[in-house]
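Selected chains only, in their assembly positions.
Chain nomenclature is as follows: A and B, assigned in order of appearance, with residue numbering initiated at 1 for each chain independently.
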Amino acid sequence: MDVAKAPGSTWTQLANGNRGIEFIDVTLRGCAQVMFQNNPLTGLLFFAAIFVGAYAEGIPAVAWGCVLGTAVATLAGLSLKDRASWKAGLYGYNGCLVGAALPTFLEVTPVLWLCIILASVVSVIVMLCIADILNTWKVAALTAPFVLVTWMILLASYAFGGLTNTALPVPNLPHDLVAHNSNLFDGIHLLDGVFNGISEVFLISTLIGSVLFLAGLAVSSLWAAVFAVCGSLLAVLTATVLQAEHASINNGLYAFSAVLTAIALGSTFNTPSWRVLIYTLIGVIFTVFVQGALNTLLAPVGIPTLTMPFVLASWLFLVPNKDVMPAHRQ
Amino acid sequence: MDVAKAPGSTWTQLANGNRGIEFIDVTLRGCAQVMFQNNPLTGLLFFAAIFVGAYAEGIPAVAWGCVLGTAVATLAGLSLKDRASWKAGLYGYNGCLVGAALPTFLEVTPVLWLCIILASVVSVIVMLCIADILNTWKVAALTAPFVLVTWMILLASYAFGGLTNTALPVPNLPHDLVAHNSNLFDGIHLLDGVFNGISEVFLISTLIGSVLFLAGLAVSSLWAAVFAVCGSLLAVLTATVLQAEHASINNGLYAFSAVLTAIALGSTFNTPSWRVLIYTLIGVIFTVFVQGALNTLLAPVGIPTLTMPFVLASWLFLVPNKDVMPAHRQ
């Protein structure tokens, strides 16, 4: 199982010897860090998945935005002192998601490309800010910088004629979803929900994409891949029992934050054990509630939750991690 | 006046000798901690008040939810290292309020009971999280874990067909309340407002309940009972002068957060003195403004403020407590 290591060693030598290749290496790692992996091969597979998905959905700008965002954020990170974080791709992943999100919701214009560049640079500053603050309690910034910066631009798009909304939810007061009294699983496509839940982390829903994302995870950490699939499944089942909107469940919209919660609590910040498993289980189920809650909370202002349900649930569960877990990773 | 101590000593011996009785003791203290008291007799009187109120209003599930929530949260707290906090009931009070709040606003179904159990467990994790964060500035979590977890479930209920709203406010854009030009006190039932303000801390409005709550407080701390009544009166008067909605004033909805602010600032975290009295007075009046503000802020998303006005006002006044007060308790 040296798939990840074997090319790593040669590649690492190349990356250490050449600034251009090092930059590509760090950009790839930036993409991989969206799912907490510090591995250029993972990043390559993730980018492949993004291109497949974006072209299949007819929005190539999502893929190119992803590349641009990761590269700009990585470049901006170059000017900082903390080289270890930079080399691990930790300044790149928020830019990667910013670049995927903005063309998904706004019309692709020259102003939008400028916005992606600005937002990617600002995502590095916000990353530093949140990391500094959360360092007090030894918790990571997760994807909060991406969410906050993207929310700012999306909210601002309502006030600016120069940014045109193409796929934002229409601002609306929340209303109760009426329960269907039929069989809970009628209309639920379990596999669709589970796999879309994985690719929707990058705002994409294509089966081949999901497979490539899982391959990328497995190449770096089998546990991460296992937690991703199980987290997605648990989230889809929870949302089904709670009778959430069928279309949202099938599109993976109740699962993508849960996927990240599962990887984070289950494998990234803890070593798998029975106690960790139960904690992760509660965390994943709670993430589904937070997803529903944020859907309601953001309805009047017409923006999507992005990965905020994951960020909130994981922060809540990670801050007290040391009080709950016998041994934990930082 | 050894009412609290006398049974305490025998009871404490019993509780120390038997795990089952210890669990009951801690569960009772959990209920008492909603109003900052570490006293099982207070908890017993509070539970009595809750049962009287809940059955009088025809929602017995509120009382049973309270018992279930406190017990589950106390049980979840058992797995943690901090035994001193556990013994004082500090892991139980948020579960107690979660169990009272959910059946007040949502239809009582099997899924709701599961939600109460989940939310009570999560309230312990959120308690640890907030306590960890606020420990940096030596401030307590207050009822923030209850409010946040309950808000999550109530907001999520709009998105989930499996959770049916029975008493949530209809989501609406705020509009100006028109002033009544008549006598300010026309239509105000002062005593109703003051006493309901005390029982509404537990989301209940019955006179006998209020008397039992006051008795529970007095048994543990006379000052706490005095501050509760005076805080409630001051809040009702402030809301009357500001011409808030009459029904809300009479139902104690402008007073219950102020009651908690008064007890917290006046007797729990400070030793009564003239300076403390003035500080508490300002705090209570400000709590009424925060109550009005949160009513407006939450109108578009259709959820109640719960005790958040108390939490916000008290945090604002407790963080700088050491800069303002000559001597203060932690």
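As a working rule, a contact is a pair of C-beta atoms (placed from the backbone, for glycine too) under 8 Å apart; a residue touches a chain by one contact, two chains touch by 3 or more.
This one's a predicted model, so the numbers in the text were calculated from it and none came from an experiment.
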{"item": "Copy count of the single sequence across the entire complex, 2 present", "value": "3"}
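What we mean here is this: only the chains that are shown with their structure count from here on.
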{"item": "Chain A and chain B: spacing of chain centres that average the CA atoms, whole Å", "value": "37"}
{"item": "Chain A to chain B touching residues, read off their complex", "value": "136-137, 173-180, 239, 241-245, 282, 285-286, 289-297, 299-300, 315-317, 319-320, 323-324"}
{"item": "Of chain B, residues touching chain A in the complex", "value": "79-82, 111, 118, 121-122, 125-126, 128-129, 132-133, 136, 151-153, 155-165, 171-173, 300-302"}
